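Pasting a structure here, questions to come.
Only a single protein chain was left out; the remaining protein chains are all shown in position.
For chain A:
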Amino acid sequence: MPTLFPSSVVFVVLIACTIACVVAIVLVTVMRLARRVRGSRLQRLTERIRPAVLQAAVAEQDALDNSLTVFRSMRGRARRNAESIATRMLYDVTGETRTNLTYVLAACGTITRAVSRTTSTVPVRRARAAEILGLIDYPDAISHLIRLAQDESDEVRAVATRALGRSGRPEAIAGLLAALPSSSGVPAVVVGSALLEAAEHSAAAIGRGFTDSDPAVRRTTAILASHVMSPGATPRLIRALATDDEPLVRIAAARSIMRLQTRDAVPALYEAASSEHSGVRIAATTALATFPPAWTHEVLTDLKHHPDVDIRRAASATPIEG
């Protein structure tokens, strides 16, 4: 029977395949071992450093400086480990503990590095710097974050905007309001969430957005007004529902009014239930259906006979008493 290849060639190929398999197995084994060694080394390091970070986090003022000594002398992997633990904790704590962890990061040199990385040519580094500056209790961080909120990179702008909200500082509000227009390139949901995080300081400022020329600003303002309990929100929302040119703003106003449950808004909602825009009609009727029946009995009875089936369905969502 004729053979396709001479036996010597087949033999060489088999030997080569065997060697390649053995080399692959050895490489995989070595890589797994190396990963395991690295993992256990990191675990030992974390076990050594974590208690020091925890102690510093809850230290009283007079004991804090002593707790920080160990971080000032840290280098390389140990320092990065301490930074990572302290940064992770900062997402969940406020008050004195946040201040103490900021001192830990300062002792590790993290804050100095983050500030210098705000001007890095690499967007990922600028974004990481913004993330850290938003976590710490460090007033000077705000000016860097406001600058990064206008960065050329979309990603950096979004991270800096979120960080401004998380900082919870009144100085951050101007930067957040500047990010509201759609031209900022920062998604409205990011700016809105950031303003909500800083609600304590943003409530009064948010009201100004109702008269902005940019519909994206007016819509975000209408959404936020009920969440942050912006002063004077109800009459502004009623006016937006009745007069805004942009249906998305009117829908947002109707939903905000639904959250606020304001009796004064019933006539405007009833009027909006006959709007030309079906989204506005449904949002207004849905809002009316959630109000106490004593306020809306008549208008809902009327809307239950509306020619639009969606309106009839929305009006019937809540049974009318009596």
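Just so we're on the same page, contacts are C-beta pairs under 8 Å (C-beta built on N, C-alpha and C of every residue); 3 or more make two chains touch, one makes a residue touch a chain; residues count from 1.
We adopt the following convention: contacts and distances are computed from a predicted model.
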Considering the UniProt annotation of the chain absent from this complex, which name among "Response regulator receiver domain-containing protein", "Sarcosine oxidase subunit delta", "Cell division protein FtsX" or "ABC transporter permease" applies?
"Response regulator receiver domain-containing protein"
Would you indicate which residue among A:A57, A:A252 or A:A265 is in contact with the undisplayed chain?
A:A57
Which listed residue (A:T94, A:S143 or A:S278) would be found touching the missing chain in the intact complex?
A:T94
It is residues of chain A that touch the chain not shown, namely 50, 54-55, 57-58, 85, 88-89, 91-98
